[in-house]
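Left out: one protein chain. Kept in place: all the others.
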Amino acid sequence: MLEGWPPPILDPAGPYAWPVTVLSWVLLAMAAAVLLVVFAALWLALFGGERARQRVGGTRIVWLGGIVFPLVVLTALLVYGLTLTASLSERIRGDEMRVRITGEMWWWRVAYLDGDGQPVIHDANELHIPVGEPVVLELESADVIHSFWVPRLSGKLDMIPGRRNLMRIQADEPGQFGGQCAEYCGGPHALMGFVVIAHEREAFERLMAARRAREAGPPPAGDPRGAELFASAGCAACHRIAGTDANGLAGPDLTHIGSRKTLGAGILPNNRGTLMGWIGNSQAIKPNNRMPPYTMLSAAELRAITAYLEEQR
Amino acid sequence: MRAWAIVLGGLAVWAAHFFVLYGIASAMPGRVGARWLVLIVTLAAIAADGLILWRTIGAGRRADALEAWIARLGGLGAALSLVAVVWQAAPAVAM
Partner (left out) sequence: MKSETGFDPALLDRFPTKGPRPDDELARLEEAWRAPKGWGLLTAVNNNYIGTFYVGAAFLFFLLAGVLALVMRVQLALPLQGVLPQETYNQFFTMHGTLMMFLFAVPMMEALGVLLLPQMLAARDLPFPRLSAYAFWAYFVGGTCFFLSLFFGLAPNGGWFMYPPLTGTTYSPGINADFWLLGIGFIEISAIAGAIEILVGVLKTRAPGMTLARMPLFAWAMLVFAGMILIAFPAVILATLLLELERALNWPFFDATRGGDPMLWQHLFWFFGHPEVYIIFLPAAGLTSMMVSALARTPLVGYQLVVLALLATAFISFGVWAHHMFTTGMPTLSIGFFAAASMAVSLPAGVQVFAWIATLAVGKPRCNTPTLFVIGGLVTFVIGGLTGVMVAMVPFDWQVHDTHFIVAHLHYVLIGGAVFPVFAGLYYWTPMMSRRALSERLGKWVFWLMFAGMQVTFLPMHLTGMMGMPRRVYTYLPGMGLEPTNLVSTAGAFMIGAGVALFVFDLARNFRFAVEGTAGNVYGGGTLEWLPTGLYSTRSIPVVRSREPLWDQPDLARDVDEGRYLLPGTATGLRETIITSPIRAEPQYLQIMPGPSAWPLLGALFTAGFFLLLTVQAYTPAVISGVLAVPSIMRWLWDTDRTVAEPEVDVGGGIRLRTYATGSGTHGWWAMVMLLVVAAMVFLMTVFAFLFVRGVHPEYWSDYGGKGWALPVVGLYAGAAGLVWLGRYLLRREGSTHWSPATQVLLAGATIALAWAVDFTGWRGTGFDPELSAQGALVMAFLAQQGLLAAVALLMVLYLAARTSRNLIVRPRSVTLDVVSLFLLYAAAQGAVTALITRLVPGGW
């Protein structure tokens, strides 16, 4: 979920975002200054005295204002912009932590990769990173073009079918950073958010270790009635919970749903009420998303499934 | 046709330069040789613009008013093209 205020572009949280913030302020100042010059010239032209109007009226001002002045400003900006672009897109070393994020209509598949590029931990709509280290994201798409954007950490980069784009992000302090799909991807494109959570190093290691163990080990016991309903209502056809029979791949992985910060791809805070509401009729919350409404389930049944899912942490 | 060649010559040099550069960058992404090739092509474009400038500056004093006007327009176009060509090559040096 994006924060809104202060504008995230102007509130950077990592080394791939703050140079752009500096650039933004420089550009805003440049725009204001040039605007002032143009307005001053226009003001003199319209309301100035005879002498001032004579100065502004003539080919000389076209040369000065229209050619020389922009030439100087633009040359400086061009060099600044090019060098900054180059430094922000420095070659990736290869020893960074890697995560593959796949844009899907209208959520994000997340897979933490090992050294060989094999996925080891599966998740969705949420990314955990360690503080102070660059993390390389492999951006892919499963269907149409999406664009991955977490403004406080970096600019955006598109996810294009048939291609793999690499992006680096890094957070310098622990916290949550909202993201959003930026390329129109049809239907509920507006409701396709994302969350990055940065942890201190040890906390991050602990989390990853726990999750690796969870991928390999048995699932938490959970509410047995909920587990049964999860299977019988058809949830497992689309969702996976590691270590259970539920291994559907069409929808988000629910192995860690209980600990997720948001629901519906970054659009709702995750709590018992919202989770129940989402399962019961997600179409009312995020119209045209791919999950059918489960209005045939009773409140008790929904409660049971919710209780079961809350255990999946 | 000659008049059009003078008027559009400089701008056409920019266009040719740009598309050759785009071709180089697309055909050999991330190669150092690309940068050298860009510089060579740029020098050629600068020379072509210079030639047009040199030819049109003299022609600006022609007796025929329209010919002088066209020559001057062509010269201005070549000068603008020169600036744009130099900018166009900047990425090969600065990036």
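For clarity, chains are labelled A and B in written order, and residue numbers in each chain start from 1.
As a working rule, a contact is a pair of C-beta atoms (placed from the backbone, for glycine too) under 8 Å apart; a residue touches a chain by one contact, two chains touch by 3 or more.
Since the model is a prediction, treat every value here as computed from it, not as a measurement.
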item: Hidden partner chain, touching residue among A:160, A:203, A:238 or A:276; value: A:160
item: Residues from chain B at the interface with the omitted partner, ascending; value: 3, 7-8, 11-12, 14-15, 18-19, 21-22, 25-27, 29-30, 34-35, 64-67, 69-70, 72-73, 76-77, 80, 83-84, 87-88, 90-92, 94-95
item: Interface residues of chain A (partner: the chain not displayed); value: 1-5, 7-10, 19-20, 23-24, 27-28, 30-31, 34-35, 38-39, 41-42, 44-46, 48, 53-59, 61-67, 69-71, 74, 77-78, 80-82, 84-86, 88-89, 105, 143-145, 147, 149, 151, 154-158, 160-163, 165-166, 178, 180-191, 267, 287-288
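The definition used in the following text is that only the chains that are shown with their structure count from here on.
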item: Chain B contact footprint on chain A (complex, rising order); value: 71, 74-75, 78-79, 82-83, 85-86
item: Residues of chain B touching chain A in the complex; value: 83, 87, 90-91, 94-95
